[in-house]
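For this view, one protein chain was removed and the others were kept in their places.
When the chains are written out, they are named A and B in that same order, and each has its own residue count from 1.
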Amino acid sequence: MLSHEQNERLVRTNKGTEMGELLRRYWIPALLAEELSGPDCDPVRVQLLGEKLIAFRDSDGRIGLLDEFCSHRTASLFFGRNEECGLRCAYHGWKYDVDGNCVDMPSEPPESRFKEKIKQKAYPTVERGGVIWAYMGEAGRMPEPPALEWATLPPGQVFVSKRIQETNFMQAMEGGIDSSHVSFAHRFDISDDPMHAGTPGLAYLKADTRPRFEVIESDGGLLIGARRNVDDDQYYWRITQWIMPWYTIIPPFGTHNPLGAHAWVPIDDETCWAWSINYHPTRDLTEAELASMRRGEGIHAKYIPGTYRTQANAGNDYLIDRDAQRAKKTFSGVEGIAAQDFSLQESMGPIVDRTKERLGTSDAGIIMARRRLLAAAEDAAEGKPVPGDQADHHRVRSTSVLLPKSEPFQDGASDALMVRPGEPFVSI
Amino acid sequence: MLSHEQNERLVRTNKGTEMGELLRRYWIPALLAEELSGPDCDPVRVQLLGEKLIAFRDSDGRIGLLDEFCSHRTASLFFGRNEECGLRCAYHGWKYDVDGNCVDMPSEPPESRFKEKIKQKAYPTVERGGVIWAYMGEAGRMPEPPALEWATLPPGQVFVSKRIQETNFMQAMEGGIDSSHVSFAHRFDISDDPMHAGTPGLAYLKADTRPRFEVIESDGGLLIGARRNVDDDQYYWRITQWIMPWYTIIPPFGTHNPLGAHAWVPIDDETCWAWSINYHPTRDLTEAELASMRRGEGIHAKYIPGTYRTQANAGNDYLIDRDAQRAKKTFSGVEGIAAQDFSLQESMGPIVDRTKERLGTSDAGIIMARRRLLAAAEDAAEGKPVPGDQADHHRVRSTSVLLPKSEPFQDGASDALMVRPGEPFVSI
Partner (left out) sequence: MLSHEQNERLVRTNKGTEMGELLRRYWIPALLAEELSGPDCDPVRVQLLGEKLIAFRDSDGRIGLLDEFCSHRTASLFFGRNEECGLRCAYHGWKYDVDGNCVDMPSEPPESRFKEKIKQKAYPTVERGGVIWAYMGEAGRMPEPPALEWATLPPGQVFVSKRIQETNFMQAMEGGIDSSHVSFAHRFDISDDPMHAGTPGLAYLKADTRPRFEVIESDGGLLIGARRNVDDDQYYWRITQWIMPWYTIIPPFGTHNPLGAHAWVPIDDETCWAWSINYHPTRDLTEAELASMRRGEGIHAKYIPGTYRTQANAGNDYLIDRDAQRAKKTFSGVEGIAAQDFSLQESMGPIVDRTKERLGTSDAGIIMARRRLLAAAEDAAEGKPVPGDQADHHRVRSTSVLLPKSEPFQDGASDALMVRPGEPFVSI
């Protein structure tokens, strides 16, 4: 439960807001690399943290990410001509390079030097892991490029999708941090998943339906441990990594399946991008796995063709199937892990009123993530360093392990929680 | 004509508003009984007076009407599992009984007593006349259950429908109180209706197109009398009952047809439920009558399948047919009594600006109903009794009668205006 004022601080991300300025300290997943198909491709509209932008690759393949609206009379550069190393506004022909320089102004006399005074807002980008990332913060504070394991693997080992969610990013991310809901919202999906069948983890999970949660700070975010009783001596631990400001990694069952991860990025304060990633640290994804992911299965979602909007949405009550709910095929009647999450999260309204919550012990991860974000936002406002902006903070894994009851989970699992490039991950 | 401030007092019905608190002193028609199909049925969203609620029948058939949003993290209980005597939130499994008690909290440790501190908002209900009614006011002030004649007859004698109207409830109800408009908006429907053919009432109605209105207070609301000249000695009186806070009964032609009645209930301040009821005090409705009502004829409406929204709506100009208007098949070009009313009422905007009206003598019923509601709202704010909350106030009928010119209509028709269970009603 937060005060109204705390809630506002947490959810507002436009330029000039406290949280918005914190988020601008990080590299931001902006669009799928494939959305910019190649040199002189179609310009693509992108909205991030309330700012409307236009992305393109120029004739040399360099990525431009500019203010969507031309400096001249604010027409959209969506209609621009992407040619000869720059994007030319379709209204009066002003042309910008990827750095936002106005390189041609044909509506003015040839001797005019007006164009030298014009600078279109432009943000730096990097391309990694099939994603184009943007840095929207102060030039002098740009962090190391994203080093998340999935962003650094060979392309064949990673699958990335994104979808639009009709909520604030925090509300979506809280679902990723909150491993407690898995036992309910996803109960029948998890327990019936043939991919998990036979793993000891699944057996432990089913044997103790009331896990205890322990949450501790990591260098870059949080470690959220859920422990279950196995016997007199051991706990079964499922440990989720939350990496500031918006990344989560799902604890796996066994090591044969790809790992799952997410990022939750504000479009504006009432919509966000939900990024979903599957990756395997030591092998290519199989054709069968990729086909399933492309169909929108697992943590991915089924789209309305030609959009990143989901087929299941508020307009159709998320295609709820009450018979499937009664038959215990799905817990909520909604099909698919992603849709189960976003249907519930969107049902709270675009910005949940956190003054009305009643939080329990199982909400410890959410409570601590909020605290850490609010504290970091204060630090950012004072120009201090912030967690999660260093490459080392990114090089972490989630895991599931058996540990002696006496051993703190962060110690017992310390090796399993680190990325060791090329080495198998640990999970039971 | 009202001041802006008076208009605001009249139309605002959220919790804490003066009118909202008055309306919470009454039983509120909440949903059709058939919408909750039986024990452990699908939960149904209900919005009343601005409050979003969820309705269900539990395993024992008891009706629950709870705050739609779970006390834990405010996910909608629409996705909840209705099973084993309670509704369980699909997000983390918190479960509520029909009284709003949290009866299970599986996300917390077994020894936790947190659930005892949780109380989901829950409103009492009664089921009568094919309708589930809710009481949303203070516990100590609950009135007698609804005793309207149509709510107390055997099921075979009653047909109830409801539709969504895109206006404030007052604007819709004023149409029900205002019998003057019948001679215009519904002229060709009334005069051509074979059901009325041959009744003396219809002949008198046609013979004098400019009735005089007399409105007097009844115990529970108003008696709105419209008188027409018959001869030197007699008036033909058509007398409408308005029962506080939102019920009307239409004066009949003869006694062979079912009676008609309405209720107008706020969903929020810009939409309302228009309830339409046909009933016959002394006989079952015939199959032909029921079939016609189910087709949306008479005072009922034709729906977009699967919804309570009408086929004729603002998006299609209410299917206006200018040829039918020219041919005097319909007065406004809109077909059907209900659509004729709501098309005109919605055309005023969702909340009519009553500072712009110019009211005449024929608007006396509307003027007095507003006064009575505003006065009762003040009384309610002071904790005083309010009209229309007693069973006796409900046991009334509308009528049409011939009376000597010298006789006040409320005296001459006093018997006809009372419900006499099992006895025929009076109408010419």
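One rule holds in what follows: a residue touches a chain if its C-beta (ideal position, glycine included) is under 8 Å from a C-beta of that chain, and two chains touch if they have at least 3 such contacts.
No experiment lies behind these values; they were computed from the predicted model shown.
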Candidates B:185, B:202 or B:413 - the one touching the absent chain: B:185
Candidate in contact with the missing chain, chosen from A:72, A:128, A:262 or A:394: A:72
Touch with the omitted chain, as defined above, among B:212, B:302 or B:329: B:212
Residue, one of A:81, A:141 or A:309, that touches the chain absent here: A:81
Touching residue (missing chain; options A:8, A:35 or A:108): A:108
Hidden partner interface residues of chain A, rising order: 42, 69, 71-76, 78-81, 89-93, 105-110, 112, 114, 117-118
Residues in chain B touching the chain absent from view: 174, 180-181, 183-185, 209-210, 212, 317, 320, 322, 325, 331-334, 340, 343-345, 347-349, 352-353, 356-363
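In the analysis below, only the chains that are shown with their structure count from here on.
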Distance between the centres, which are taken as Cα means, of chain B and chain A, whole angstrom: 49
